[in-house]
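Here's the structure we're looking at; comments come further down.
What you see is the complex with one protein chain gone and the rest in place.
Per-chain numbering from 1; labels A, B and C assigned in written order.
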């Protein structure tokens, strides 16, 4: 019988499922009294995990992957006051302390203490050394500050296949929409119909957007969104994006733009099979109307040695900033401060104000199939894969 | 054949339908080149009209009532640049110039120039002398600044029974929600299930509210809202409001409060058949949680000679401000700046993001039945009456 | 030799200086590992302490008073990570946990966990049982979340007579100004020239206000402000406040209002020697222009058995809400969330952007003179009294 089956990194496109010891409330030789140990109920494969899988984010071999973690508290540190063993909790993917200047000003995504190298921490990356949660058990520090406790255990288990998206995709997409100033009546263009883009679409609708258009080169993903009642733009088409928008709205521009793609973007039209790191962002700069805003939850990085583009190796991209400037555009970059949105988005789910199943297109898999699911995702699957490491999810 | 049938005020609870000349683009002896003449397509009876009807707002005899006006442009002043004869337009109920300090800072509801007596203007009141629109034709000044032009004439006519609410009830209720800081996941209590309260409920949902609870002493109005999928609180019941909220939410408080009642409020429970001017607002101060906000689109007045309450004659009410203070509540008072919301709410309607028919419970009437409809409204009808003065509305 | 001289409450207008044991990191039988013990460097007498002194806030006999505390860390709990013994820290007067919903959303002033009776905690009141800091040593919980650590010990000691106001008066006055939407170019009326009002004036100027007018019935306090370069209004005068404002600004109204008085207000003009609990707030409602906002850091309470006014005993006041409503005013009530402003106001002090000495009119006293200073304050002294319990302040 396993103790703690975990998906670990062995190299580019090489993952393993290994059985590890159950983690202790220890980190770098110190006992963490503010931490909890979770029995993982659901842990999802994310687009940012794909950057690791593709060898574009470097992580040490043996790292347990995964930063989308929902679980049951099975052990608590002495200083934890707001939760008890048996509680079901959602873990924001950002590791954050609640004590530094940034955490105390609603910026947990740039916590200054949990990663010595830079003010940014996350599970399952090389961002502070925190192991991921694609495993049966995991360690979560600063539990009182960081975690969202669900109000009712049975309800939480019952709605787990929706609530699991509170760890990352839903608040990340939602943050993109909030940053893009989506509000009732807005027209919104979302670049990228992967899980974050699809969650952003649901988030835009929750914010009251009049019309949400989602673009991708992947027709299968667009079909999911059409079926869910969203407008789509086929970025592999030779019809320019602005013209596709014009056909939907009667004008070739939108109020708000969300970049749910990031630096592994492909080009548009005839370039849709080539990596063009600035393609998604520049396409948004083009179609957002004067006075509009752009949320950029898609990841850009300061260093990308794996890029074929010389400037992009240093995180420098060819941006159409002149066009942006004459339109008075606002650009909001960065990871989502997940914790800021956790409670309100949970309420939206529990009161049935958001239709996540329609857009997330979830497939539950046992942990042993984790590596396969990474490969399917990489190949363009329109599924969102949720790992069920302890067999606790409803079928 | 009539030239301009109009609902006019003759005295408390006395209205007449009289035939008047079609108005000219003139006001107090001056030709208004910034004005338009509208052929009225829809013009609704509002709760604030009821204050006039009850003799609680003084207006000169002969005043044409009505400030909820949607119409077709039939004549335009020379300086009007943004619309043409034949356009269908929505008229925000606030008269506003677009040129004063307040209009230029998104406060058209307190325009400094259109009413010499005070910085507040509206059609069909004694607020600047502007005649109302419960008539076949009416004069609308400062058209370019104030009006919302619908993008497509046929679509506008087709959706008129929803778009008509852009003049007042929808933006007024929505303003209450925005002021109350309603956002995705919020729990909201709305006092008053009249048309503004019902529109506020729809507005709260558009803003992503998790749970909207609407309270009234009028069971018929509550039934409309239950049928439309909202939670309700019966304010005539002996069960305290906080307990009714607790039964719905599991806690006896909400995040946000909206006062859609105003100064002609009735008491709660055993006092529900008595006028208690501060009852609605104090009940909200009680049930909104610490840190919450309250939007107050319901009307309060600086002078109310008709009140039986001595202090209330001078607009002074017994408010539970101490309780509010210890909870860090924010209160936002005042008329809705309708124009600020016109475009975005139109978009929400046209893209089917808001279910107004379910909550508004509309009854279309010919103008001759206007006075009757005032009486029915006063008696507690759960209908919203839309006058069709020119027979242009779809049945 | 004393161990911990402290100012304690014995009854209305009866205080004592007693020597108590040095506090331990314990509260209600539990060791607090998140707490620190401070050697108090400066601890000031506040207007809200006066409510206790006057018998209008009930506290248990023997309570150590004082919530304006700056000190040196002399002992730290095991879980404290952000500070060390020897650090100089400023203590926000609100006790707050950093873990509850309110603390996590920038509302530490309504912390849900530190006071079982209601979501509001403070040192030296009956708000959770936390002892005050008018003493040589005191206990401060949740140190990492709550406290502001000064960057340099010597600089902090050098500037202590300014930095001491970061605990309450400066952020409280500043919060009033922020709530009143003071910004560059604003005209501001501040009711009350006590320490909070005077700090609010400095805060308004820091925010760029064009003209700050401060009103009081106390001529000595007004003189301090005139000397510091502010405009003043004499509320004991028979000249109406609006006329006094008109004489300064050329119009009888201001953009922003701050109530730095609260419920022990005196009337204006002929009523200036009588307690009229709503006088300050109603005077502000009158003189703030349409579209303006009002910050209310002055204290109002839900229960005031000591009031002579029947309604006021239950925290209900006669407010001119009708007048407010027709002007679209916004009212922001509640205690200042001190922590939110600590760092930025410290920076303003350390970079000499705010002239606190001119407005605060500080007198340093040994702790033995604490009770006398309470009496002088109550009698209308224009001084702000700073207690120096350990002889660490510069003369």
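As a working rule, a contact is a pair of C-beta atoms (placed from the backbone, for glycine too) under 8 Å apart; a residue touches a chain by one contact, two chains touch by 3 or more.
Keep in mind that what you see is a predicted model, and the values were worked out from it rather than measured.
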{"item": "Residue, one of B:19, B:79, B:116 or B:158, that touches the chain absent here", "value": "B:79"}
{"item": "Contact partner of the left-out chain, one of A:32, A:73, A:233 or A:299", "value": "A:299"}
{"item": "Contacting the left-out chain in the complete assembly, out of C:207, C:260 or C:279", "value": "C:207"}
{"item": "Contact with the hidden chain (one of A:317, A:373 or A:387)", "value": "A:317"}
{"item": "Missing-chain contacts mapped onto chain B", "value": "33-34, 78-79, 81-82, 97-101, 104, 106, 113, 144-145, 339, 343"}
{"item": "Touching residues on chain A - with respect to the absent chain", "value": "102, 105, 107, 109-110, 112, 118-120, 263, 278, 281, 290-291, 296, 299-304, 311-312, 314-335"}
{"item": "Contact footprint on chain C, counting only the chain that is left out", "value": "151, 174, 183-187, 203, 205-211, 250, 343-348, 350-351, 353"}
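Assume only the chains that are shown with their structure count from here on.
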{"item": "Top chain pair, ranked by how many C-beta pairs fall in contact", "value": "B-C"}
{"item": "Where chain B and chain C are represented by their mean Cα positions, the distance between them in whole Å", "value": "41"}
{"item": "Intercentroid distance (Cα basis), chain C paired with chain A, Å", "value": "43"}
{"item": "Junction residues of chain A - those touching two or more other chains", "value": "343"}
